[in-house]
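Right, one structure below, let's go through it.
Heads up, one of the protein chains got dropped from this complex, but the rest are sitting where they should.
As written, the chain order gives the labels A, B, C and D, with residue 1 at the start of each chain.
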Amino acid sequence: MKLGRVVGTVVASRKDEKLEGLRLYMVQDLSLGITGRDSFVVAVDSVGAGVNEVVLYASGSSARQTRETDGRPVDAVIMAIVDTVEVNGAVAYDKSGD
Amino acid sequence: MKLGRVVGTVVASRKDEKLEGLRLYMVQDLSLGITGRDSFVVAVDSVGAGVNEVVLYASGSSARQTRETDGRPVDAVIMAIVDTVEVNGAVAYDKSGD
Amino acid sequence: MKLGRVVGTVVASRKDEKLEGLRLYMVQDLSLGITGRDSFVVAVDSVGAGVNEVVLYASGSSARQTRETDGRPVDAVIMAIVDTVEVNGAVAYDKSGD
Amino acid sequence: MKLGRVVGTVVASRKDEKLEGLRLYMVQDLSLGITGRDSFVVAVDSVGAGVNEVVLYASGSSARQTRETDGRPVDAVIMAIVDTVEVNGAVAYDKSGD
Partner (left out) sequence: MKLGRVVGTVVASRKDEKLEGLRLYMVQDLSLGITGRDSFVVAVDSVGAGVNEVVLYASGSSARQTRETDGRPVDAVIMAIVDTVEVNGAVAYDKSGD
């Protein structure tokens, strides 16, 4: 999985029928220091994430292993909202103080 | 999924039989600021996209989860035409004003 | 899919039994301007491509969706020989004038 | 597979139900010289790894081939703890002297 921050939303009225009802988020990749990278994905939300939250997303066929995404043309899914990240013994991210 | 802009077309008369009837588009990857990146893919269209539109495409096995691409040697499919993208609270792209 | 140019061949007499009879090509990735990039793959040919031709190749599990590659340890397959590529309204590649 | 070093942990209380009970590690990619790279993944642990250990992780659908990860939205799994790495005839890493 990758760590990302939800930085925005995508609206698409014309889409494959199997995408109906799914929420699409812009998710910016994060560095080990929990700062924004240059890269991002558009991911489906399966856990009720919101803009500005740090999340975990899964890619590829693994992104279709949730109830929301099973059998759909989806290659990235947000499957967890991150509370804390610890790197090298220090707190790199804490949602409560974000 | 990734955000891309349809910038062109590919014509191939000699191809695997399972590719017959599919439209092939050149799709340039976009940055968070919705400007063109250096990279691109050739994607099959499943939603009636046209040149110059901003689209979402799915890659890998997920690209075979549409009716048009099921069971075919296709690893990228356009599955949505984007209306709007919002990043960090501002409109980064609006199809009506593109 | 990606656009590549067939730039050479690979010969391997000792290989997995499921690779017997497959032709292996060196395929250099191409830029939007149809010039050679630094990267390449070794792809199986499913359409009778030849050296110097511009082709489309599919990667990952999608590369196993052709008759030649089904069930084999192959992650890249040439599935089309390109006639023309049009980018931003201009012809970027034309096989007849290559 | 890739070589990585476990550099930290991720805690997420709100997550897809299929992630319950899985331990999530920050795994930094390593170079051929066994030094830390810029990139990392968040991987599920299937072998009882601990922080600071050098491990192997598998990505994509292969990450779902362990008992712990079967059928779950997981795209990276730690499946081995590395004892030694030898590169070009020299010991590049030895756990006992790490």
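Keep in mind that, in the parts below, a contact is a pair of C-beta atoms (placed from the backbone, for glycine too) under 8 Å apart; a residue touches a chain by one contact, two chains touch by 3 or more.
Given the structure is predicted, the values throughout are model-derived calculations rather than measurements.
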Chains on display which the left-out chain touches in the complete complex: C, D
Contacting the left-out chain in the complete assembly, out of C:Ser46, C:Ser61 or C:Thr84: C:Ser61
Touch residues of subunit D, complete complex, unshown partner: 1-3, 31-32, 46-48, 56, 58-66, 69, 77, 79-89, 92
Touch list for subunit C against the chain that is not drawn: 7-16, 18-19, 24, 26, 28, 38, 40-43, 60-61, 63-64, 71-76
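As a working rule, only the chains that are shown with their structure count from here on.
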Subunit B and subunit C, separation of their C-alpha mean positions in angstrom: 20
Junction residues of subunit C - those touching two or more other chains: 61
